[in-house]
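Structure, as C-alpha cells:
In this view, the complex is presented without one of its protein chains, the others remaining in place.
Take a look at subunit A:
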Amino acid sequence: MLNLCPSIQVSTCAHTGTFEGGRLSQQDTKMADVPDNAPEHCPGTTSEQAGKSSSCAGCPNQKICASGATKAPDPAIAEIGEKLSTVKHKILVLSGKGGVGKSTFSAHLAHTLASDSTKEVALLDVDICGPSIPRIMGLEGEQVHQSGSGWSPVYVDDNLAVMSIGFLLSSPDDAVIWRGPKKNGMIKQFLRDVDWGDLDYLIVDTPPGTSDEHLSIVQYLSSTHVDGAVIITTPQEVSLQDVRKEIRFCQKVKLPIIGVVENMSGFVCPSCKNTSQIFPPTSGGAERMCADLDLPLLGKVPLDPRIARSCDEGKSFINEVPDSPAAKVYQSIVQSIQDYCSNRVTEEQSTS
C-alpha cells in the first residue's frame, strides 16, 4: 500500500551552508527553505532574495529561484482552504517534548467535544512515524476507504472521525522510514483528500518538535483560520525547556496559543493517599512558565494509572472514570478550549 522505506544510500551530502563553529545565529535558525545543494547563506527558496542575492551566484538552483517559481504558493494550499471551509474550528495539539501526553490529550479532547452529539468532531494524526491515535481511539486494524469524494476517515461514533497513517499500514510492525518531503506530501493529502464533511472541530495531533510536520501543517492551513494551539508539557524543566521552543515556533508562525496543559502533575498514591511529585517542577512547572510568558495555564492533570490503561484499551478515560480528579481537570480544560473558540467567533462577528 505504501512505499515505506527508501534504500539507504550514502548521500553525497552536498555542501550546504556548513556551520563553522561558535553559535548559531538568528540567520541559521530561521525557517529557511534551504535545499540540500544550496550554498552558504542561501536566503531560502521562498524569500524575496531567492536567486537574487550575492550568495546565489553559482548555485544550481539560481535560475529557478530567480524565475519566481519557488515563491509561487503550492496550489494545494488554496485547495485545502476550500476543502476545510466547512470546518468551524481547528485546534493543533503541540509540544516540544516527546512522551508528555499529546496524543492522550488529543484523543480525550476529541472524545469530550464529541460527547455533545450535536457537534461533529474529527481528529487528524500527523505523527507519521509514531501514529498512536488509532490504538488510543480503539481503532486498531481499521482501514481507510476511498470514494468519489476522497478518502473516508474512520468513525469512532457517528460524530467522531479519525484519520491517521496508522490506518494505511498493513502491519503493526511496519515502520514509516520517510524523510521530510515525503512526510509533507502525506500531510498535504490528509488535509486535501480526506472527505471530512462539515465539522465543528478538527483537532490535529502532532509529533514532538518544530520540524517538517509542524511547518507543513501551518503552511497547508495558511489559507484557513486556525483557532490556535494547545501546548502540552510535564512539570519538569527538561520538558519546559523544549516547550519554550515550541512556544517560540508558534510566535514565529503567528499561531495563537490557546493555553498550556501540564500533564503528569503529581501522583496520589491509591493506598495511602499521599501525593508524590514524580516529575518535580524544579523550575516552577508550567505555572511559572505561563506567568513568565503571559500564557493561560488551562489545567494541571495528575498522573492516574487508569489513563494509561484506558489509552491501551482504546477507551475514553473520561467516560470510564468520570469522577476521578484527572477526568475533572480534563473536563475543565476542554470547557476552556470551547469557550476560547466561541469567543473568537463572537469577536469576529462583532468586528465584521
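Throughout what follows, a residue touches a chain if its C-beta (ideal position, glycine included) is under 8 Å from a C-beta of that chain, and two chains touch if they have at least 3 such contacts; residues count from 1.
Note that in this section contacts and distances are computed from a predicted model.
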- Item | Hidden chain of the complex, named as in its UniProt record, picked from "U4/U6.U5 tri-snRNP-associated protein 1", "AP-3 complex subunit beta", "Nucleotide binding protein 2 (MinD homolog, E. coli)" or "Very-long-chain (3R)-3-hydroxyacyl-CoA dehydratase" | "Nucleotide binding protein 2 (MinD homolog, E. coli)"
- Note on the structure: In the whole complex, of A:Pro35, A:Gly81 or A:Gly150, the residue touching the missing chain would be A:Pro35
- Consider the whole complex, including the chain that is not shown, and state which of A:His41, A:Lys119 or A:Arg248 touches that chain. A:Arg248
- Message: Just to verify: which one of A:Lys97, A:His111 or A:Lys300 makes contact with the chain not shown?
- Response: A:Lys97
- Message: List every residue of subunit A that touches the chain not included in the displayed model.
- Response: 5-6, 8-11, 13, 16-26, 29-36, 96-99, 103-104, 128-130, 132, 135-136, 172-181, 183, 207-212, 214-215, 236-238, 241-242, 244-246, 248-249, 252, 267, 269-272, 274, 276-280, 282-283, 303-305, 308-309, 311-312
